[in-house]
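The complex is shown incomplete by one protein chain, all other protein chains being positioned as in the whole.
Chain nomenclature is as follows: A and B, assigned in order of appearance, with residue numbering initiated at 1 for each chain independently.
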Amino acid sequence: MNIIETAGLGKNYGRTWALRDCTFAMPEGYLAALVGPNGAGKTTLLHLLVGLTAAAAGTATVLGGLPAGSRAALDGIAFVAQDAPVYTNLTAANMIRIARNLNRSFDPPYARARLDELDIPLDRKAAKLSGGQRAQLALTLALARRPRLLILDEPLAALDPLARHDFMGTVLAAVGEDGVSVLMSSHVLAELQRVADFLVLLTKGQVHVADTVEDLVSTHRVLTSPAGSADRVSRKLDVVQDQRGEAQAHLLVKAHGPQHPVPPGWEAHPAGMEELVLAYLRNAGKTGPAAAPSKPTASTGAAR
Amino acid sequence: MGTDKRISGSPVVFRLDHDSGVPTYLQLVHQVEHALRLGYLKPGDQLPKVRDVVTALTIHPNTVLKAYKDLEAKGLAAGRPGQGTFITGTLEPVTLPELAGLRRELLSWLKAADEAGLDEAGVAALLANVTRDYYGGHASRPGNENAGNEGVA
Partner (left out) sequence: MTALTLATKQNDAARPPRPLPWRRMVLVTWLQHRGVLSGVATLFGALAIYLGIMGLIIHHAWTADMGCHPASSLTCQDLAQSFQTRWHGGATIAFPLQLLPALIGAFAGAPILAREMETGTFRYAWTQGFGRTRWVIAKLALVGGPLVVIAGAFGILAYWYFGPLVAQGPLIPLDPRTFDLECLALPGWVLAAFAVGAFAGMLIRRVVPAMATTMAVVGGLGLAVGLYLRQHYLPPLIIPGANGPVPSAWTLGSWYTGRGGQVVSGYIVNAACPGPGPGNSTPGAPPQCMPQHGYIQWWSYQPASRYWSFQGIEAGGLLLLAILLVVATIWLVHRRAA
């Protein structure tokens, strides 16, 4: 079942299209990283998925077919916006009370237990908590809703390294224990590289990659060849990135099919995640968006 | 700030070396095997809870599960539903004097290799090659996480 599915999704602000022709599907059970440079449209996409913004074109459905922003969708998705907004003049205990009243399902003992583990006092006003503590508070309030999908907008951007570590630890523990699917955006790939098993790349408002990490790594290779024969061979392959020296060329190619044909005299290496992501981001303008990059109902994550 | 006083409840605690090029799950497997050899772990001991490993190392829970499954396949551990994963097997213990002896032999081999003109990278490549042949392809396989960090195939 696809936890997120978009078709031709687009959003404009005046004459500028922040998101355009966005089509991808994310199966349930993954921890997805939404990566792209600042201004790529990540926040716009996330806001469309949680109903904070209405689409100007196309559709977005969540939780297996519910329209994004509908009442049923809001029930099953928990969202933490950029800068983790909380009511700063209220205590964590009061925020828990508010959350319990605003939601159909909310687990106050879970929330209090989590905050206790994190040493966040329940009776201190949120304004007096540190940035990391406020982010953890917002995350706890989101997780206590027992959502099927957790969406986080650049949650680590304003946090110091220790706070980032603790925050990700909480997210990962929830993935392990509650089976929640996660979509989190970042403009720094490195922090998500180790933990994400699904990747969505967004540049200039368009989706260039949306696939499981496993599939991405297995379908991409770097072919090293003499520079002379690079042009001839690259015409036959789907080249994502072409790096030339005077005598040598590295082509990052995508295979369409189980075979990985390696021309004679060439070497093939597996492509690293960071290398892959940078290649797509760098060459996004040239290659254009991937056409329907992900199978609509991909196999579940159980086979990992 | 002082020591992190959280005790994991297991005799061992994992650490991670991001720059080593070894896949994460494999590092966990090796640490368990190493601990078994040195006697830190005995049959019946509990391995760290998935939740604790995940919060301490910020890795995906599936990575830990994969490592534990690997250990299960090797007959070294078994999961008890609702309780955790426990050591069930043993490895030939390598005593500390044995370890010291192996270390000495390795050092003299390295000296010989150095005199023959093999540099550090050459030693590493030779070692990777021979270990792969000896253990039959366990260590590096394309499609594993961090596969790209392994460098030249």
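Following the convention adopted for this analysis, a residue touches a chain if its C-beta (ideal position, glycine included) is under 8 Å from a C-beta of that chain, and two chains touch if they have at least 3 such contacts.
Just so you know, these numbers come straight off a predicted model, no measurement behind them.
**Student:** Thinking of the complex as a whole, which visible chains are touched by the chain that is not shown?
**Tutor:** Its contacts among the visible chains are A.
**Student:** Which of A:50, A:115 or A:189 touches the chain that is not shown?
**Tutor:** Of the candidates A:50, A:115 or A:189, A:50 is in touch with the missing chain.
**Student:** Where the complex has a chain not shown, which of A:7, A:81 or A:237 is the residue touching it?
**Tutor:** The single option touching the absent chain is A:81.
**Student:** At which residues does chain A meet the chain that is not included here?
**Tutor:** Counting over the whole complex, chain A touches the hidden chain at residues 47, 50-54, 64-66, 70-72, 74-75, 77-79, 81-83, 85-90, 94, 97-99, 101-104, 138, 145.
As a convention for this text, only the chains that are shown with their structure count from here on.
**Student:** With chain centres taken as the means of their Cα atoms, state the distance from chain A to chain B in Å.
**Tutor:** Once rounded, the distance between the two centres reads 30 Å.
**Student:** State the interface residues of chain B toward chain A in the complex, per the touch definition above.
**Tutor:** Counting only chain B, the residues touching chain A are 18, 24, 50-51, 54-56, 58-62, 64, 66, 142-143, 145-150, 152-153.
**Student:** Any idea which chain A residues touch chain B in the complex?
**Tutor:** For this pair, the touching residues of chain A are 31, 165-166, 168-170, 172-173, 175-177, 194-197, 213-214, 217-218, 267-276, 301, 304.
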